[in-house]
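Below is one structure, written out as structure tokens; comments come after it.
Complex shown without one protein chain; remaining protein chains in place.
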Amino acid sequence: MKILYFAWLRERIGKAEETITFPPGTETAGAAMAHLASLGEEYAYAFENPSIIRIAVDRKHVPHDAPLGEARELAFFPPMTGG
Amino acid sequence: MKILYFAWLRERIGKAEETITFPPGTETAGAAMAHLASLGEEYAYAFENPSIIRIAVDRKHVPHDAPLGEARELAFFPPMTGG
Amino acid sequence: MVAPVVRVQAEPFDAAEESRLITAGRADIGAVVTFTGLCRSEGGSLAALELEHYPGMAEDELVRVSTEAIARWPLQAVTVIHRYGKIAPGEPIVLVVTASAHRRAAFESADFLMDYLKTRAPFWKKEHFASGAEGGWVAAKTEDDRAAERW
Partner (left out) sequence: MVAPVVRVQAEPFDAAEESRLITAGRADIGAVVTFTGLCRSEGGSLAALELEHYPGMAEDELVRVSTEAIARWPLQAVTVIHRYGKIAPGEPIVLVVTASAHRRAAFESADFLMDYLKTRAPFWKKEHFASGAEGGWVAAKTEDDRAAERW
């Protein structure tokens, strides 16, 4: 699955995007985030406070317990500060 | 005293301004309006519904019971519809 | 203390230019809100609006409401322009521009200024109909009074 990171998540992980195959049983956006957090120190740092991370599935905001379903693009980012 | 009329008050009275000497004892803006209403048919028509008339003394909104004091300019007009 | 820019004029105004004058050469403004009120044709039935005003008092009242807005919100600039005379459908009648470091102050003060000037500034609208039939004076709306009472 295509994974995107923005703002300080991107900086902490050190990349803007990558392709990840999640282990079987990874059914929600939050579970996908937990898996990513286990991939190394930089990921653990990026996701150290999971409750504040916003997630988008196929470019739509979703809650952490949203099913991944047939998602093609999964994005993680901090609370937005546009406008 | 200089008297000004605006909008349909001006049209009903048939003039935009005039100078009036009020009878002794005319102490409030409302009393001045009552005197004007007695000056003829066109005045009676203009002031037929006194409660809706707005009054300004020296270019400031005042209530009907405001004292005339040393006023130099007294204006009568309908509720405003600018903006 | 910010001094409001207030003009009562027959000529059209340039909302963009007024806004530019406010922001030009400074970097402390975070939010600019402009409100432009325009003459509507009412489905083609209206030929023009004629705006009568009380010269002198009109300017005074616009300065008073602007000064009140400056006292109530942390504003960096306020411009209020109101036209008088004949105004054709599609033409602008009134402009309010407010600038502040923060968006809430800019929004609220522009909204307040429009509500207040509608019920306090001495202007009166008369309609001229496209049919040639004699037009009448626009009646004040109680909803405008209620809007002004919000503040």
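Order of writing sets the labels: A, B and C. Residues in every chain begin at 1.
Everything below uses one rule, namely that a contact is a pair of C-beta atoms (placed from the backbone, for glycine too) under 8 Å apart; a residue touches a chain by one contact, two chains touch by 3 or more.
It should be emphasised that the depicted structure is a prediction, and the values quoted were computed from it without experimental measurement.
Shown chains touched by the hidden one, complex as a whole: A, C. Of the listed positions C:33, C:58, C:105 or C:140, the one in contact with the omitted chain in the full complex is C:33.
Contact with the chain that does not appear here is found for just one residue of C:75, C:114 or C:140, C:114. Against the chain not shown here, subunit A presents residues 4, 6-8, 10, 56, 59-61, 75, 77-83. If you put the missing chain back, the residues of subunit C touching it would be 15-17, 19-20, 23, 25-41, 43, 89-90, 101, 103-104, 106-107, 110-111, 114, 147.
We adopt the following convention: only the chains that are shown with their structure count from here on.
Mean C-alpha positions place subunit A and subunit C at a centre distance of 48 Å. Mean C-alpha position of subunit B lies 26 Å from that of subunit C. Residue numbers of subunit C whose C-beta contacts span two or more other chains: none are found. Counting partner chains per residue, subunit B shows two or more touched chains at no residue at all.
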